[in-house]
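One structure is given here, and the rest of the page talks about it.
Note that one protein chain of the assembly has been removed; the remaining protein chains are unaltered in position.
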Amino acid sequence: MIVDPIVTELRLPTRLGFEKVAMYTAASVAELMGFSPDRVDDLKTAVAEACINAIEHGNKLNENLGVVVTLSIEDESLEVKIRDQGAGVHKVAHVPDIDRKMAGEETPRGMGMFLIQALVDEVEYVSEQSGSYARLVIHLNAEARTD
Amino acid sequence: MIVDPIVTELRLPTRLGFEKVAMYTAASVAELMGFSPDRVDDLKTAVAEACINAIEHGNKLNENLGVVVTLSIEDESLEVKIRDQGAGVHKVAHVPDIDRKMAGEETPRGMGMFLIQALVDEVEYVSEQSGSYARLVIHLNAEARTD
Amino acid sequence: MVTQTKTKVDENGDLAVLRFEGDITSHSEEAVLGKYRALNAATKKILLDFSKVPYLNSSGIALVIQLLMAANKASQKVVCFGLSAHFVKVFTMLGLAKYTSLHADETAAREAVG
Partner (left out) sequence: MVTQTKTKVDENGDLAVLRFEGDITSHSEEAVLGKYRALNAATKKILLDFSKVPYLNSSGIALVIQLLMAANKASQKVVCFGLSAHFVKVFTMLGLAKYTSLHADETAAREAVG
């Protein structure tokens, strides 16, 4: 049994493209834990989307700010916090409506938060004085999400 | 032209196995920079060996200590510092002698520092009060090392 | 610091194949929509080849949706192939399978487009 979680921390510059670094770092921690390739793919997309949001919306592309990704290995799950220096998320994930998108009634974008929620087991958005974070949890023994 | 280097930082637990996380993090930064697959492989092995040494020899497997990997993107090169909380390296890399190894006159181990030096363009070992680091530099436009 | 997506275009009568190479992200507008807009006017059937795309993010998928919107208006049929199992799942979750079909390989895609 692991008493203290084993923590890996990654500090990224606020630059689009670096979400891939977070993606591969998270994937390699998940692989060490024995996650299946399917679940590693789910995690990669979720972490990348959360980092893109931290870079674009949280830090508003301000290169003086940073993004911090904290990966905590627990007994049966991996927790990933993606922290930016912005005001945080104060809405629930919008469920994209492909018919409305195709009709031009809804922006073709706006799918990141929905994907994160669909691909991992738990999501939470927290705002603090010093910044905000998305907290993602993925369980080791859960099936790959197919819904 | 990049004035300030773009910095990515990774904090790892002192546990064997986590050198693979550093390996993939470094590889993904090098890929963003446009390094060739050959050179990315060289970097992966060098970073992994330096992290194993930081975990085993620097931090002596003490899980209360950490390893910090700093990746700084410069115009034409990537600098990687692998920092531990030990006393540092005070010798030059031993060149392994396969004949002596096969004859049992030299330990079969002792190849990590040699590999690091052979695979990247610059290596330096620095000791400070707070700890020590290996500093590796790999050039974007150098050929893959074949020597 | 962002690798450019390349697109090779094969045109043959009313059929066009867009072969993407590299990640599809917000930086891929020219590679996706630019190449689509440059297709010849006779194009009725479009194959999107994702077999050399290791990673798509939601902004990249938004470009694919914009392509599907334009093709829908122009009464062109679009089918996709070469997505990994993960991205087949993601496209399906997002509802894209309603406006395009997802095939394992080019042979299956060509059959589907008729």
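Annotations
Read from first to last, the chains carry the letters A, B and C; within each, the first residue is number 1.
We adopt the following convention: contacts are C-beta pairs under 8 Å (C-beta built on N, C-alpha and C of every residue); 3 or more make two chains touch, one makes a residue touch a chain.
Here the structure is a predicted model, which is why all the values come from computation and not from measurement.
Remark: the residues of subunit B touching the chain excluded from display are 15-20, 23, 38, 41-42, 45, 48-49, 52, 96-99, 101-102, 104, 107-109, 111-112, 114-115, 118, 145-147.
Rule of thumb we're sticking to: only the chains that are shown with their structure count from here on.
Taking the definition of touch as given, a chain qualifies here only if it contacts subunit B and subunit C alike; those chains are A. Look at where the CA atoms of subunit B average out and do the same for subunit C: the two points lie 41 Å apart. Centre-to-centre separation of subunit A and subunit C, using mean CA positions: 26 Å. Averaged C-alpha coordinates put the centre of subunit A at 28 Å from the centre of subunit B. Contact with two or more other chains is made by residues 1-2 of subunit C. Residue positions of subunit B touching 2 or more other chains, listed in rising order: 6, 32.
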